[in-house]
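The structure appears below as structure tokens.
All protein chains but one are shown at their positions in the complex.
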Amino acid sequence: MMLQSDITALWLTIKLALITSCILLVFCMPVAYKLSYYNGRFKALIEALIAMPLVLPPTLLGFYLLVLFSPDHAFGQFWFWLTGSPLAFSFQGVVIASLFYSLPFVMQPLLAGFKQVNSTYNEAAMALGLNGITRFFYLVLPLLKPSILSAFALGFAHTLGEFGLALMIGGNIVGETQVVSIALYDHVESLDYSAAHQLSLVLLGLSFFSLVMLFKFNKQAIGK
Amino acid sequence: MILKLFKALEQFNLDINLDLYKAKIIGVFGPSGSGKSTLLRCISGLEKHQFVKIDNQVLSDVAIDKRGIALQLQACPLFPHLDVAGNLNFIFKHTKQQNTVSIAEVVNRLGLHDLLERKIDNLSGGEKQRVVFARTLLTGQKTILLDEPFSALDWQARYQTLKALIDFSIDYDIRFVIVSHSLKELVYCCDTLVQLQLGHVVNAGELSQVVKSLDKQTYTKYNIIHCESIQRVEQYNMYRMFLTNSEQSLVVSKATAELGKRLVIPSSGITIGLKHSGIYEFNTLVARLVEWEIHDNDCYLTLTVDGQDLYCQLPLIVWDKTPLSIGDDVLATVQLES
Partner (left out) sequence: MAKVYNTLLGYFLLVSSVLGCDLQAKEVLHIAVASNFKPALKTLLSNGALPQFEIKMSAASSGVLFSQIMHGAPFDIFLSADEERAQALIANQRAAHASLVTYAQGQLALWQPTSPLQGNKMAIANPRFSPYGKAAKAFLEHSFSASFEYVYGSNITHAFQFVDSGNASKGIVAYSSLISAYEKTNNNKYKEYQLLDEKKYPAILQQGVILNSANQQAAQQFMDFLMSESSQQSLVKLGYKIKRHDVTK
């Protein structure tokens, strides 16, 4: 039988992954759309910036977020003024951290999808005289469906495994910031290996499932 | 169409100045890399940083979807998430012009009934191009630009589609600009030809004039034989086409007759003889030699048949053995393609 706290952590992680992937999709769609057209001199710079979370150690990223969230910092003050509660050690804080952490994983498939759709189908429709809104909603979006799904699955799977960031800024609060990876870490640290094995197995299954879905979508993506 | 266009390209400048007032179907040809496709892209607005003025209206700043011009790109793809009918519906529904052309009409005239339910992955190259063309027509635009639209069609299907294109142009008052490397196809359907070279117009005007002045060695000359009436030859299930202002006629198959009153025959498809042989001479016209010219191992003759020019290309060896001089009557045998 799983521990109650583990079930809470599991549910929290799924919630976190879902919310993060949804927000990222909404944010990345227009950015990827614009970026796929953009060929200016800052292109490499912007793409590198988006890919940065890939190479930055999560604990480092977490440390700077902790600084950013602090009430000594303008952003932390602004957030407090806006919501009346601080960001660190809150679910919202972990969501914001995950947004940074999983950004490249959602952006990349979308960018690739947009590039392909734009260079062939979108241009053909444009030449035929369809306006931008029609093209986007009736052509680009349907054609991009596999890319959107794989971006979502990738963002979801990646957020499931998030550890360093949640550790740095979460404060390990059950039901608020204690995600599965943190709960696992706790079990291992306190030498409770059997609970750790159990939770790992569940996390493994969940990640495996989302990866299977990912490859399924990838196969459907245009161009095969 | 009165067209002024300028765009700086890497290798040369595209600098076009055309006055083709009455032209309805304009064919653009020229060697690869002469700027044909770019010309179409500029007119449609896909390219930026250019000057375009059509019929005294500057289009450079007009948004691509507000120009009233549809461009069918080279190797234009069908939308893969829709079937054939879906592709046609999609464009019909989302182009807000007064849709004078209905889907049924287009499907009918282009003979696409059997394809409607098909997935686009299962279409042959030729079928795809016919559907793409149908889709372009459904934009309802009055100016349609086509970039190598029928390259994958066999000649039978190509002529049929070109015939439909001519009919659409007449019935719906659509102006076409077609870029093609096939002069034969352009000669069949166009009323006006434009020859491009390194971004400049080197030859432009009415079809027969441009054909007449074409460089013989670079381009195979195509004869356009205009006919005025068609009679069925009941007994053989064939059709007799009488030449314009002439008693003379050619007998053609049903498929050819259905393509209209214009026959396109390459200059190498004409052979000449001096006197009647006594057996039935199929599709032989009485013509008069007006001009001849020798280039390398070929002789290029210009004949006239009751007022129509007929170009004929003979191997030099045949010409040398044929005692003929200007003004002589000859027998020209026309080989119609199947």
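To keep things simple, chains are lettered A and B as they appear, and every chain counts its residues starting from 1.
As a working rule, a residue touches a chain if its C-beta (ideal position, glycine included) is under 8 Å from a C-beta of that chain, and two chains touch if they have at least 3 such contacts.
Bear in mind the structure is a predicted one, so any value in this text is a computation, not a measurement.
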The chain left out touches which of the shown chains? A
Which residue among A:Leu10, A:Leu35, A:Leu61 or A:Ala88 touches the omitted chain? A:Ala88
Contact with the hidden chain, among A:Leu167, A:Val180 or A:Leu214, goes to A:Leu167
In subunit A, positions touching the absent partner: 63, 66-67, 69-73, 76, 80, 85-86, 88-89, 167-169, 171-173, 185-186, 188-191
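The rule we apply is simple: only the chains that are shown with their structure count from here on.
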Just curious, how far off is subunit B from subunit A if you go by their C-alpha centres, in Å? 55
Footprint of subunit B on subunit A - complex, ascending: 120-121, 123-132, 134, 138-139, 142-143, 145, 222
Touch list for subunit B against partner subunit A, complex: 41, 44, 46, 64-65, 67-73, 76-77, 79-81, 90-91, 94-95, 135-136, 139, 141
